[in-house]
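Worksheet: the structure to be examined is printed underneath.
Partial view: only certain chains, each at its native spot in the assembly.
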Amino acid sequence: MKIIHILFYFIFFSFTISHASINDFCVANLKASYTLSGYPCKALANITSDDFVFHGFVAANTSNSFKLGITTASVANFPALNGLGISAMRVNIDEGGFAPMHTHPGSTELIIVVQGEITVEFVTPTSFYSKALKSGDLFVIPQGMLHFVVNSGKGTAAGFAAYSNENPTVQQLDLLLFANKLPSNLIAQTTLLDLDQVKKLKAHFGGSG
Amino acid sequence: MKIIHILFYFIFFSFTISHASINDFCVANLKASYTLSGYPCKALANITSDDFVFHGFVAANTSNSFKLGITTASVANFPALNGLGISAMRVNIDEGGFAPMHTHPGSTELIIVVQGEITVEFVTPTSFYSKALKSGDLFVIPQGMLHFVVNSGKGTAAGFAAYSNENPTVQQLDLLLFANKLPSNLIAQTTLLDLDQVKKLKAHFGGSG
């Protein structure tokens, strides 16, 4: 019966084999130059099951001033995500902790709470949208919206998040405003914050000027 | 000091208010006709915080022959996902259970295991990619790949999945082949399955012909 097999290969495989790595998935070759559509593809012959797995997606340390632990899996450390438009994050927040105001330009965030209570809020020029979430609640933060997350309950809170982008970026507001060398008076002028406030936070976040 | 506020509104708001609902998010009006780019947008004035929350993302019942429980949150039951390119699924599988062979055309699936052991496999014409995953492991199934999931450990296994599509579809192989009225001999011919096998599974899955 092997004859069917052999003939079958003859017919279909010129069409199939050489392309299998191209359209159906494209594990990133992280050593190649990044382009606007992602990384070039690793050769099919070098791809194994291990490429599609990410180990260590576990709770991160929270011993910091935000009481916040974040573990991320995106194309930079999980190259199989290249071109697939998705990535993941795991968050745990000790009681009283929070993630400060930030945005993810071009990446929607879908949060799943699995422990404790987490309040998520995003703001628009005319309103804000907010919810105290418990285990079994989902919340979606549309791409580019300024938002924050706080542990609003007792004990540690925990959740998972997925992003609609294999390579989400984060723009944390305090770092944008206070961690650079942009002159304090310009920041004060264009944010309408008091100059003293700007200088105080520049000192906190390592900015100068 | 309110004068600043008033003037500010005058300048910016003709530019801002009317558009805020359009580009920044577009909660689906599910009563309108679906188009290739999703649903038309619900009016901004009718959008509240509740639109961005999904309750009841909890473990589903597993008392079925697959010992499989699935809960999904996609645009059809969580309209805020409209246009955002992401959705979520929660899966729990009792010991010995599994999700049979299926594909999600156009949707990549990123699975996070949180309990027990789950083995995920996807197949290509020339190979297969597979891993036994434990809590803290992620696995990605590129869009359109035929795959299955089994509880390969002791006790119940559980996980979450995210899809790179707000409206993922599922094509379960047995339903494709055996739940319709396509003549059994045609299925046998074009799958190379034995006719008896086809007829037996047609009886299982409700197909005729």
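Order as written gives the chain letters A and B; numbering starts at 1 within each chain.
We adopt the following convention: contacts are C-beta pairs under 8 Å (C-beta built on N, C-alpha and C of every residue); 3 or more make two chains touch, one makes a residue touch a chain.
Everything numeric here is computed off the predicted structure, so don't read it as measured data.
Counting all copies of the one sequence in the full complex of this file gives 6, of which 2 are shown in place.
In this section, only the chains that are shown with their structure count from here on.
Centroids of subunit A and subunit B (each the mean of its C-alpha atoms) stand 20 Å apart.
Those residues of subunit A lying in contact with subunit B across their complex are 4, 12-13, 16-17, 20, 24-25, 47-58, 73, 78, 80-81, 84-88, 90, 108, 110, 112, 114, 122, 124-126, 129-131, 133, 136-145, 160, 162-164, 192.
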